[in-house]
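I'd like to ask some things about the structure below.
In this view, the complex is presented without one of its protein chains, the others remaining in place.
As written, the chain order gives the labels A, B and C, with residue 1 at the start of each chain.
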Amino acid sequence: MRHDLNMTAGDELHEECGVFGMYDFDHGDVASTIYYGLFALQHRGQESCGIAVSDTAGPKGKVNAYKGMGLCNEVFTPEILEGLHGNIGVGHVRYSTAGSSTRENAQPLVLNYIKGTLALAHNGNLVNAPDLRRELEYSGAIFQTTIDSEVIAYHIARERVKTSSVEEAVAGAMKKIVGAYSLVVMSPRKMIGARDPFGFKPLCIGKRDNAYILVSESCALDTIGAEFVRDVKPGEIVTITKDGIASDTRLCFQDRSREARCVFEYIYFARPDSVFDGVSVYQARILAGRALAVDSPVEADLVVGVPESGNGAALGYSMESQIPYGTAFVKNSYVGRTFIKPKQSSRESAVRIKLNVLKEAVAGKRVIMIDDSIVRGTTSALIVGILREAGAKEVHVRISAPPFLHPCYFGTDIPSEDQLIAHGRTVQEICDMIGADSLSFLRQERLTEMAQGLPICTACFSGEYPIQPPEEDIRGEYAQ
Amino acid sequence: MRHDLNMTAGDELHEECGVFGMYDFDHGDVASTIYYGLFALQHRGQESCGIAVSDTAGPKGKVNAYKGMGLCNEVFTPEILEGLHGNIGVGHVRYSTAGSSTRENAQPLVLNYIKGTLALAHNGNLVNAPDLRRELEYSGAIFQTTIDSEVIAYHIARERVKTSSVEEAVAGAMKKIVGAYSLVVMSPRKMIGARDPFGFKPLCIGKRDNAYILVSESCALDTIGAEFVRDVKPGEIVTITKDGIASDTRLCFQDRSREARCVFEYIYFARPDSVFDGVSVYQARILAGRALAVDSPVEADLVVGVPESGNGAALGYSMESQIPYGTAFVKNSYVGRTFIKPKQSSRESAVRIKLNVLKEAVAGKRVIMIDDSIVRGTTSALIVGILREAGAKEVHVRISAPPFLHPCYFGTDIPSEDQLIAHGRTVQEICDMIGADSLSFLRQERLTEMAQGLPICTACFSGEYPIQPPEEDIRGEYAQ
Amino acid sequence: MRHDLNMTAGDELHEECGVFGMYDFDHGDVASTIYYGLFALQHRGQESCGIAVSDTAGPKGKVNAYKGMGLCNEVFTPEILEGLHGNIGVGHVRYSTAGSSTRENAQPLVLNYIKGTLALAHNGNLVNAPDLRRELEYSGAIFQTTIDSEVIAYHIARERVKTSSVEEAVAGAMKKIVGAYSLVVMSPRKMIGARDPFGFKPLCIGKRDNAYILVSESCALDTIGAEFVRDVKPGEIVTITKDGIASDTRLCFQDRSREARCVFEYIYFARPDSVFDGVSVYQARILAGRALAVDSPVEADLVVGVPESGNGAALGYSMESQIPYGTAFVKNSYVGRTFIKPKQSSRESAVRIKLNVLKEAVAGKRVIMIDDSIVRGTTSALIVGILREAGAKEVHVRISAPPFLHPCYFGTDIPSEDQLIAHGRTVQEICDMIGADSLSFLRQERLTEMAQGLPICTACFSGEYPIQPPEEDIRGEYAQ
Partner (left out) sequence: MRHDLNMTAGDELHEECGVFGMYDFDHGDVASTIYYGLFALQHRGQESCGIAVSDTAGPKGKVNAYKGMGLCNEVFTPEILEGLHGNIGVGHVRYSTAGSSTRENAQPLVLNYIKGTLALAHNGNLVNAPDLRRELEYSGAIFQTTIDSEVIAYHIARERVKTSSVEEAVAGAMKKIVGAYSLVVMSPRKMIGARDPFGFKPLCIGKRDNAYILVSESCALDTIGAEFVRDVKPGEIVTITKDGIASDTRLCFQDRSREARCVFEYIYFARPDSVFDGVSVYQARILAGRALAVDSPVEADLVVGVPESGNGAALGYSMESQIPYGTAFVKNSYVGRTFIKPKQSSRESAVRIKLNVLKEAVAGKRVIMIDDSIVRGTTSALIVGILREAGAKEVHVRISAPPFLHPCYFGTDIPSEDQLIAHGRTVQEICDMIGADSLSFLRQERLTEMAQGLPICTACFSGEYPIQPPEEDIRGEYAQ
């Protein structure tokens, strides 16, 4: 779907995690279903993955876990999956910035604490993690990873001493941690899901037979043949036990307009077959394409998307403009994570190896090329170039998002401002740099339409942060 | 692009090889370029791959080779590629039937013979290989593999004793071997390419700076930034030396109409960005789609392709019918060769894990679903089913090839007749079995149009074999 | 030297760790020297190993670590070692009981705490670890491993808040932890070594050029070409900084006779070329053999040791008795950790595969066979059997240790009492069970002689524990 295979933003932007929890009341093993679920979330993180399971009928605190660097099908073998017995479990796929890409940081985090064992998987970035770390260290805490999950785990553990249940401890912890997080916590007899009050990251509930699922994206429910129950609300804590699902909404904002879903989930991160808080990712992209066609029309013969994430908006543009939609590119889907990149000096380029143009489709045509973002601009320039080489008469670039101008503190790995092509440049200057005949970005106002009115976070485009950003740059070492 | 990732024929049909030879007169190392070239051919064989190189300025017969089971990026590491010094080389990707899937059978075949060393890569299946093997054995030959390449190698070696050059020996061997083959032979100072007189399998010539390339598909030339020179003609032997390209066409058919290109290269095997003998694969598929629209029209709201190989014909159908083209499926591109298949009993199905439907795109619509073939029919039935589940009102299936009815002896791994859904069934019966509202196949007459008049082999559809098929079934153990 | 390759106690008894720290004031990289040092300690632990390094001139708290399951030469590659830059480092080899044999538990433990980073390697078992864990959990601690090292690390971290230096924090922690431990702690600018007041486990100081070493056994100093400086005293904390070695002996026993070195280090665990607290392991074994010859003489033609650890005592027995020493066994040194054990039903036995008898050496002879221990007795019976098969006329077994009768709580993995052959049996009964003509054990009084008067722990033989054993059996899950 993206990232390593993607020629567009995926080369330059990274989502940071996907979580998948499952609790089977019929006591079937959940590990292999979690494995298939993580497959459906693989686009959210390709660096490491892990599964931790437990048996709710077994001895309290006996957890079986396996984590490793790489994709799901590299880390897990049939033997490993078969060894992971248990009817409750949590899985995780992870991407991280280079510095902290180690096995120690792979999730789920499994730990012993006062009440037995806890496994924890989360997606997002805390804004106050460094402060919380320092505070914990002053009270004698030791940290064996550099992931936020460990900070969250400590808070749950400390709250647990004072509270009557693990879900209360999670609530207590949530009062202290600030930032973006969707969380799945497995305790010996309960599975808890929580989403930060802003709702930055998605999390939803599914059901299959007598089992409940908590998962980052609804597409994974289709994959495993489960039905979608509902989204976890921003600020909500759901506790899944034998007795059903309990909901704690005390931490939800009274004023729902303070919520701030990451709009980039709709634009790029999520799979098009996912639906978040009632809004289809596919529809959002079609809408963005339609909006671009209305706002930035141009006469042309063909609309094409840069695969894969540009295709949805391209289809929308074509629908609105009545200019035929077509396929211009062939992507080599064998070019994966472990692909040997050509050296600078070599005649081959990574772009050419991953992407080829269908000359017959574009030769002699005026082409509208839709992409979801321009980050540094180098890839866009290369793609415009190979379209022209293949005989395209004109290349008009339309981007289904506004220009990136500001850092994200909530989990998206956007490069620093000086590396962003849009930083300090006009649209025309960018257009010249990438060699296009014309260039337009989606207007910011259109983002809200795209999300069908849901309150969203547009900080990376607008600079308007829903939470005060930290004074020191917390991205990097401690980014999870 | 296909095969392991593909929900359609790729699950059931397999191409059997791709070859890539390169000779750099400027004495640069060719191994890493061959590696990138094999990437572009990976869809032709995912089971094993290998590269053999030599230095034309070095000691005669010193060949460095590395072969292994798996994809290019699994078999080759930077260290291995850097260790493969030489300015002439040949690479191979291979698929084989289960029985003979061993490292011994990986290509290229490297051997010492009377005139030093030979490395040989080939694509295709000989019809008379078992006879030739037996004959050779009677004269004291030993066989260490079960691939046809070893039979070809023996004939070249034996001819070489009687002839003045390796290209003459190749010509001599070609007089004895019968069947489908595209061949690249590396001798210490020459690179030779040959194609059987029927031209079953493609082979073309490329050039980059001062280096020549022989490759199965032209798309690999784009990948490495080389230009297309021309196709090797059916029956032609080209000999590449310092002095340029020599051509020997003595074995070409006088009567060109006897040529018999495998039409399935256009329908399914090849990448759409390849061009064979002047016909673009992309164009051929568009034409097939247009023909289907003309021959088998139906009222509908949406035309969709089963990814990836159905997309071209879907676009053609949409162009001709004016029914909007759209995307109905999201394919999980992380599901690769080493993916753990769900057990029969599990709730997850391989189809659901690989393919999801965009409900928003198809719900309430009459959908025309284009695929390139129906082999056993099970996958088609599953896909029709998930479209209906997602709310499609009608599902009309159009297949961009005629029904499979006969075995192939020339390198395509078609299952035996009793497993072919079309064997002994009417189209309506098949339509019922896969649960579609209507079903049409491409008419056989359309195939020639698709290939723009080139003589083609349609034996698997028509039963008209360009060569008398062998009496015993040679598919299986000795299939290469 | 032993363990997996050893036919005697090594099959049944296991040491639990070896540590190696190094600090080079000349700023050379220490990782590869630590690697060679761990090789020399490999007999102390074959299950996992790890190295953590830091640069004392670099940013505080930047630690590079690599840990893995397996032997040193399985875990480390040249690439990995070259990537471990730093002039201060600590390494560890580990054996553990089955339950907690996971990568998470591999050492050194690397962690962030209030004062930056700490890497910690230790050898031994705490008696009060479970109590300390529970206490820490009540104050909100989380545990990610089941090793005692994490308990020690927490105490150091908590003490560090109250104290002025890391060595004071170690001293503070040592007041709380009770049991057997030899410890190497690496902080950003210091390397600290500590040994519990009983001195159960060895630890010594070495020097090479301008670098200091802390290591479990002196043999590793020979291996890396370093000189032996002195042993760390029981109860002593040594702090190595640029300014040299500081010693803190406040925790040493006033009454040195309370010290309790593990006598099994001399009998079996340690390499014969090591010297602990002034006593040579080789000499101790020679003495044990001599004592056996004096206490339990028998007429015979040949004295042989069960390789490798029985050889020293066999030589001593021969010296004292003047009965010729010889070699009776050929050990297959290729039978390592990953060797596939024969199935119960197969005709091959693990003993025969590892050990063969030199028929020519023993046929027709009365043989005295010296071994270091009998645990379950099964291996001894097999070895006596193959000696007889090879033609030995008589087999007299002499054991260079008293019979095992009691559990060890300080780090030696002795099976539970009901599995010990000596439990509830007379020497004559054991003799009959293993099929020997006569059997004698070393007398307990001889142990002190063997250790040349050093205060030793003989609890596993005598039941006299230097520390009150815990009420619950702490061996198992939390054993480190």
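FYI, a contact is a pair of C-beta atoms (placed from the backbone, for glycine too) under 8 Å apart; a residue touches a chain by one contact, two chains touch by 3 or more.
No experiment lies behind these values; they were computed from the predicted model shown.
Chemist: Kindly name the visible chains that come into contact with the excluded chain.
Modeler: When the entire complex is considered, the left-out chain reaches B, C.
Chemist: Touching the left-out chain: which of C:I142, C:A291, C:L315 or C:I421?
Modeler: Per the contact definition at the top, the residue touching the missing chain is C:L315.
Chemist: Looking at C:M69, C:V229, C:I353 or C:M433, which makes contact with the chain not pictured?
Modeler: C:I353
Chemist: Touching the hidden chain in the complete assembly: which of C:I205, C:I224, C:L420 or C:A451 does that?
Modeler: For the chain that is not drawn, the touching residue is C:I224.
Chemist: Return the single residue from C:S139, C:T241, C:Q283 or C:Q452 that touches the missing chain.
Modeler: Selected residue, touching the omitted chain: C:Q283.
Chemist: For the chain left off this view, which of C:A40, C:I88 or C:I370 is in contact with it?
Modeler: C:A40
Chemist: Going by the touch rule given at the top, which residues of chain B touch the chain that is not shown?
Modeler: 103-104, 109-114, 118, 133, 137-144, 146, 150, 153-154, 157-158, 160-161
Chemist: If the hidden chain were put back, which residues of chain C would touch it?
Modeler: Residues 1, 5, 32-33, 35-36, 39-40, 42-43, 46, 71-74, 76-78, 81, 208-209, 219, 222-225, 271-273, 280, 282-283, 311-312, 315, 319, 324-327, 330, 332-336, 338-340, 342, 346-349, 352-353, 356-361 of chain C touch the chain that is not shown.
Rule of thumb we're sticking to: only the chains that are shown with their structure count from here on.
Chemist: Which word fits the touch map of the chains here: line, ring, star, complete or other?
Modeler: Its topology is that of a line.
Chemist: Where the centres are mean C-alpha positions, what is the separation of chain A from chain B, in Å?
Modeler: Each chain reduced to its C-alpha mean, chain A and chain B end up 37 Å apart.
Chemist: Find the geometric centre of each of chain B and chain C from their Cα atoms only, then give the gap between the two centres in Å, rounded to an integer.
Modeler: 60
Chemist: How many Å are there between the centre of chain A and the centre of chain C, using C-alpha atoms for each centre?
Modeler: 48
Chemist: Out of chain A, which residues touch more than one other chain, so two or more?
Modeler: Chain A, residues with two or more chain partners: not present.
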